[in-house]
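Only one protein chain is missing from this complex, and each of the others stays in its spot.
When the chains are written out, they are named A and B in that same order, and each has its own residue count from 1.
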């Protein structure tokens, strides 16, 4: 039996990760954290450390910058809630590695309908500002929007978070 | 009898155009597409072509970069659903043509209360990022916000779209 999929969408510092972590902790399931972020610089190292400290020791952490579909297949299960934090950093990694984004988006979108456990995705909404000056940023924004749409279409529950508060958009 | 006006607001790649197109197709009315975008560069040409392909042949397409109020008066009717895609590109065109934006906004806002058929407007929300560095972008953002407020005030239904999902804000 496929499990339940949730997308938690929000802006930077909207409280979306904390909201998703709380959903996992309240589920009573075994908590697995899939970190897609890579420690490129001091700022990122700090953020990852702060995340780890906040979650505490009940979580198992798996780091995977690129093969998200594979790592989900390996770590989901009926007794587990797997939190992917976040899709936006995964997309950044795919673009830096020059992967085929449309193919990766489609692969993840179809894989998640078959996963055997509870999965939560955290993702940034990045399309609500002024059009960015450079083409790379515009492409990122387009890919991010399409990825969010694909996951939202496959998910059972979708939340939009602002100022730490959820608006339920689906489910 | 004036018809029904709908505003579909959302970010870049939020699925707002597809959502609005589906509303038109489900209406059973004669579908008219008013494209305000102009093919300035390859990127825009690609986007317009992709839009056309997605909509298919049941649509009549009218291209109008500036005189939106005039073209709406000419093409609306009791048996028609007219989709304007999008207000943000229309605003860009007005600014490049150095038109009086406040006057054009007021003119459109008052015209739409009298249109004899169903009209849907697609527009971008662009004010939810960091304040842009350059004054032109800040002015654009201000005009876009005021335009969205004017159309939302006159509209019967307003939707905010994120990740392809609608939040109904009015109606």
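Here is the rule we use: a contact is a pair of C-beta atoms (placed from the backbone, for glycine too) under 8 Å apart; a residue touches a chain by one contact, two chains touch by 3 or more.
Predicted, not measured: the structure shown is a model, and the values here were computed from it.
In the complete assembly, the contact with the undisplayed chain comes from A:126, out of A:20, A:34, A:72 or A:126. Of the listed positions A:11, A:37 or A:109, the one in contact with the omitted chain in the full complex is A:11. Of the residues in subunit B, those that touch the hidden partner chain are 7, 9, 11, 125-131, 135, 138, 141-142, 144-146, 148-149, 151-153, 158, 160, 167, 169-170. Counting the whole complex, the residues of subunit A in touch with the unshown chain are 10-15, 43, 125-130, 132, 137, 140-141, 162-167.
Here is the rule we use: only the chains that are shown with their structure count from here on.
Per-chain CA centroids place subunit A at a distance of 31 Å from subunit B.
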